[in-house]
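Complex shown without one protein chain; remaining protein chains in place.
Take a look at chain A:
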Amino acid sequence: GGRDQDEELGIRIPRPLGQGPSRFIPEKEILQVGSEDAQMHALFADSFAALGRLDNITLVMVFHPQYLESFLKTQHYLLQMDGPLPLHYRHYIGIMAAARHQCSYLVNLHVNDFLHVGGDPKWLNGLENAPQKLQNLGELNKVLAHRPWLITKEHIEGLLKAEEHSWSLAELVHAVVLLTHYHSLASFTFGCGISPEIHCDGGHTFRPPSVSNYCICDITNGNHSVDEMPVNSAENVSVSDSFFEVEALMEKMRQLQECRDEEEASQEEMASRFEIEKRESMFVFSSDDEEVTPARAVSRHFEDTSYGYKDFSRHGMHVPTFRVQDYCWEDHGYSLVNRLYPDVGQLIDEKFHIAYNLTYNTMAMHKDVDTSMLRRAIWNYIHCMFGIRYDDYDYGEINQLLDRSFKVYIKTVVCTPEKVTKRMYDSFWRQFKHSEKVHVNLLLIEARMQAELLYALRAITRYMT
């Protein structure tokens, strides 16, 4: 047939690699295109219209259509609608941000988009080939990705007052939103084990299917899927064990709910709980923590690979406390973003709200559960890792609700997403559904984005006053 003919002509036909949109989630668990309901279909249509593709992120996020809608709307606005930055800058900033986490998936997507909107291919040879203005952004990108609490108004001033390479405030806010968006999206990509797109490196092979089962993507992605064959590794663990996990968690939530009013921790106790949690979060790391050499294609986009989260956490760097009651997204961040980059504040605000409030009142096999306490614990734990403190939260709850393997996963996804492995994904919350794990990822990425934004926006506010 036609295929043979093509091969005779010497045309190589790419074949998809991998097992569907995510390497962590079996393909059969993920919604098949064509079987979606009307709402999802509309979302797919929107996504396709905006991006010209239906990418794997969308296919995994559609577990939560309500969120996906808001996500796509925001991303579309950031990349394609009115805004202070030219289109190719936007994609280039996306590349810069994703490259901080060696996320070749996002880098590849945006390299294509960047070239498509007329970006200069030379820039792709490294940040030093981009205009000085973008190079100046490198430092902010780096700090924002790994140690956002170090951002000062001097960083902002440096960007805004660089003579002919200056950023305007509006441009800077646009850039900051893009950077934080792509840092978080890199977390999602690794956290859910998103497979490369078929048209990108590592997403296809020209080998005939029979030759080997060897998976290129695992190398180029800098992402080890350690256990290749046992897709059902979770089932190795005794089912009853993990069943009790859920029960125990439910029980703890119940207890916390009930005895909250009785046992009153002293003020010092409360303060130290936060500090303990913050400090401990530094040392929560998976044991199989090995060095990953970034794939060559990606590394060229960022200098200074050494600057990562890990370096200081080993040395136990002190993270200062940021009081959310003094600078929060709802009251302060929103107004600043909306002022400098109209409508985006609104879009991000909606996205935060949806992510934070999303619930189906289910936990694994249980229905009608109020999960707000658990969701708040996850959210606040992430903010705690960034030194953001809520005066009205008892950080003791975190220890009660989040077990170690879950903390390892959260910590890795948020701080060093490139190190997430399938084992980590499988080993937390073993009885929970994949959709619930994706839900957790949504919380993680939105909390991370908000944390980064808070630090960056506070610095901008300080610069302005």
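Before moving on, here are some points about what is shown:
In this section, contacts are C-beta pairs under 8 Å (C-beta built on N, C-alpha and C of every residue); 3 or more make two chains touch, one makes a residue touch a chain; residues count from 1.
Methods note: contacts and distances are computed from a predicted model.
Chosen from "Presenilin", "Nucleoporin SEH1 isoform X3", "Rae1 protein homolog" or "GATOR2 complex protein WDR24", the protein name that UniProt gives for the omitted chain reads "GATOR2 complex protein WDR24". Interface note: of A:His88, A:Lys252 or A:His332, the residue touching the hidden chain in the full complex is A:His332. Checked against the full complex, the one of A:Leu115, A:Leu150 or A:Met270 touching the unshown chain is A:Met270. Residues 38, 42, 260, 264, 267-268, 270-271, 323, 325-326, 330-332, 334-336, 339, 346, 349, 391-392, 461, 464-465 are the ones on chain A that touch the missing chain.
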